[in-house]
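Got a structure for you, written out below as structure tokens; questions coming shortly.
The excerpt is restricted to a subset of chains, each kept in its original location.
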Amino acid sequence: MKHQIVRNIRRADADVIETLGRLGVATVHEAQSRRGLMAPFIRPIYPAARVAGSAVTISSQPGDNLMLHAAVEVCKPGDVLVVTTTSESTDGMFGDLLGVSCQAHGVRGLIIDAGIRDTAELTELNFPVWAKAVSAQGTVKSTGGSVNIPVVCAGALVNPGDVVIGDADGVVVVPREWAAEVARLGELRVAKEEITRQRLRNGELGLDFYGLRAKLAELGVEYVDGEV
Amino acid sequence: MKHQIVRNIRRADADVIETLGRLGVATVHEAQSRRGLMAPFIRPIYPAARVAGSAVTISSQPGDNLMLHAAVEVCKPGDVLVVTTTSESTDGMFGDLLGVSCQAHGVRGLIIDAGIRDTAELTELNFPVWAKAVSAQGTVKSTGGSVNIPVVCAGALVNPGDVVIGDADGVVVVPREWAAEVARLGELRVAKEEITRQRLRNGELGLDFYGLRAKLAELGVEYVDGEV
Amino acid sequence: MKHQIVRNIRRADADVIETLGRLGVATVHEAQSRRGLMAPFIRPIYPAARVAGSAVTISSQPGDNLMLHAAVEVCKPGDVLVVTTTSESTDGMFGDLLGVSCQAHGVRGLIIDAGIRDTAELTELNFPVWAKAVSAQGTVKSTGGSVNIPVVCAGALVNPGDVVIGDADGVVVVPREWAAEVARLGELRVAKEEITRQRLRNGELGLDFYGLRAKLAELGVEYVDGEV
Amino acid sequence: MKHQIVRNIRRADADVIETLGRLGVATVHEAQSRRGLMAPFIRPIYPAARVAGSAVTISSQPGDNLMLHAAVEVCKPGDVLVVTTTSESTDGMFGDLLGVSCQAHGVRGLIIDAGIRDTAELTELNFPVWAKAVSAQGTVKSTGGSVNIPVVCAGALVNPGDVVIGDADGVVVVPREWAAEVARLGELRVAKEEITRQRLRNGELGLDFYGLRAKLAELGVEYVDGEV
């Protein structure tokens, strides 16, 4: 039960990751049967933030960012840091110096169930971050943690090497083994939705398009014609 | 005590609604004696969002958006959907497909005491939304609810046909019967505030302008001249 | 134990305040040994908001903005209003009229552990505000409070005349007596960080730069080479 | 749009109220098709608290208990005070003196979407209270409000004279006009539940008793026999 840093992880194919990123969070979440969504309190620090990459996971003591430094060393270009603390914390564990270091090593972004700081500088660096809080509260480097173990981040289970996708709608996690299949299903979904969008734009009602009138009747929902 | 969809509702006059929208939330709230404000956790999904329209109200099971589809059919151009769930939920009950459908039917916006998704797409559509949360969590279409019954949304009572106004300050509800009078009072208020603004801009103190020095004395508030 | 309005307060030197504002919240917070940070629920109402000034402190009854008007009179150009209520409140105690009045008297900004309204107008005025909530809920002018007494605002102790600094990372308070020394330490810190930033940008690892490998070993953190 | 105190309200029959109180919150809530439940943040101040009575409703300025005193005068024995504030507040608007006064006038209990104090004394008086918070924070008596108007309390609409029922599960509101029918349906429900309880106690599965196996199959839920 010791703390560990696992150096090598399996990753999904780069083109699968690229596809998942293009599909976006809502579509990917639907494509994998509504699994793997992080809780809505994890928000991007700037509206245009978008990312998709392989998760390098970190479990830290709250208020201590020692393990983030350890994690950068085992990252490969295209990775995304996924950070959780052993109990609730909003401390600013990550700022512009770590952002610069991450970019130097090809790390694409950060998902953190805690706080960050240097918001303006990270935005200027165009380094996308999803966090629970913005807080200038600094952290120590005193207590051990782990890198690349399974973690729970914002209510979602993340294994090292899983694909994490972030955009304005939040963050979703795709297990590495499912990534190709989810990408395929997501593409199909986008094609189908484009047709739906066209028909709805032309004024067709969702009631008709999805065939919901029978459902309403079956549920005993009554229509009332008098005016209120 | 069955679920109902009421097809026809009375609405306020279009020019009254237009005036209320121009006055904005803070002024309208004051003009109707500080009533009808929704709780501050309801926020616009983009800063420039503004809306005023007639409320088509929806009461849904949490995690179920069946009744939103039913509601679009009974909307008229100029309406605004007002959605509440029978218990707390942040699920993303509304996304870009419903946004497209709403725009095809002249629906002006959405107020929802729950979550939405496709934030970026809805922003691009310029479809204004006030919501409690952003969440990609999809919903089912399995349980009945009601359309155009009185609902409590973010702590405010909304009757179908009430005027709802939304801007960067939140959302306020004006009972249909009061709408013309509130619009009139709001216009007076704006005129009066313009004079106040001019005098304050010239350096006159609120203490003097509002005559508050006597109040401070009556309350026993002491002035201390020594430096601290 | 009466309510008081203290007219005269000591202030830090203008150039020290200017330096602290330029350094920003995160740096100042570190420079004074991680003290004086307000809780992260206090957020700027627009992303580019920045301020540094001398605190004029206000303790108000919740839902009552009488004392804000009293405070404007004792402000000098360069001051920042720091408002707290005797119990939790999100009411909109401050809006564009008070914003105009503040600007007429040279007040630079507002930090408030409560709500504000007229967000759009305050943003247009370029009057920076850090608040707990946006709410159109209006307030009365009925109950006494105090100006320029020590207050607790968003968890931080603020004495009148302390320097308050706000930016996208939140708000930090520097005791007046420490201000010059903190500004000096902050400047040193910035210089040092620029070197760190350069080395990290060149790919040097934080592990090496900060000498953390020994720490990890001492804590018993193990490296695992097998792939997961 | 003035503040009003309505002296006379219609009430449900005493025996109907007694029946609803005996049925309890969960049964009554089901009997009226899952409507009228207050949000779960309203909790009893002692576990054995139980109440049923006619609502005398109060809308107050936050931090101001003037209208509670006005309300006691219009109460009749068997009434329950239902208090809401025009915006969020946890101030202790009610304590043992008001409790003593209420008991002297036959008021049976208090439901309050705000705070109370003198918890120990109210418990000793056996005066049941459901509140959002316990706080010693005292209140002023400075601002007008209304008695016996429709209010929203903890997310539920309450009209004066509605029946409010409170127990360890929370608080539910029954519209006065529905009270007799809801009591009748609740009695039927209790009888039916007693049979269910007996069969479940004997080991019959809910899957069989409620006929849910077909539902699971229809939904495509698979059984897996291998061990995990």
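Labels A, B, C and D are assigned to the chains in the order they are written; within every chain, residues are numbered from 1.
Criterion: a residue touches a chain if its C-beta (ideal position, glycine included) is under 8 Å from a C-beta of that chain, and two chains touch if they have at least 3 such contacts.
These figures come from a predicted structure and were not determined experimentally.
Participant: Total copies in the full assembly, please; the file places 4 of them.
Facilitator: Across the complete structure, the repeated chain appears 6 times.
Simple rule for what comes next: only the chains that are shown with their structure count from here on.
Participant: List every chain that touches both subunit A and subunit D.
Facilitator: Both subunit A and subunit D are touched by B, C, going by the contact rule given at the top.
Participant: Subunit A-subunit C contact: same residues or different, taking over half shared as same?
Facilitator: Homomeric contact, different residues on each side for the most part.
Participant: Where among B-D, A-C or C-D does the A-B interface show up again, with more than half of the contact pairs the same?
Facilitator: Duplicate interface of A-B: A-C.
Participant: Indicate the whole-number Å distance between the mean C-alpha point of subunit B and the mean C-alpha point of subunit C.
Facilitator: Using C-alpha averages as centres, the distance is 30 Å.
Participant: Which integer distance in Å separates the CA centroid of subunit B from that of subunit D?
Facilitator: 27
Participant: Residues of subunit B that contact two or more other chains, please.
Facilitator: Only 2, 34, 37 qualify.
Participant: Assign the assembly's chain-to-chain touch graph to one of these shapes: line, ring, star, complete, other.
Facilitator: If you draw each chain as a dot and join those that touch, the picture is no line, ring, star or complete graph.
Participant: Spell out all pairs of chains that touch, sorted by label.
Facilitator: A-B, A-C, B-C, B-D, C-D
Participant: Where on subunit C is subunit B touching in the complex?
Facilitator: 2-10, 66, 68-70, 72-73, 90, 92, 95-98, 100-101, 103-105, 115, 117-120, 133-138, 141-146, 148, 160-161
Participant: Mind pulling up the subunit B residues that touch subunit D in the complex?
Facilitator: Against subunit D, the touching part of subunit B is residues 1-2, 32-35, 37, 39, 86-88, 150, 152, 155-157, 178.
Participant: Of all residues in subunit A, which touch subunit B in the complex?
Facilitator: 25-26, 29-30, 34, 37, 40, 43, 47, 167-170, 172, 193, 196-197, 200-203, 205-207, 210, 212, 215-216, 219-228
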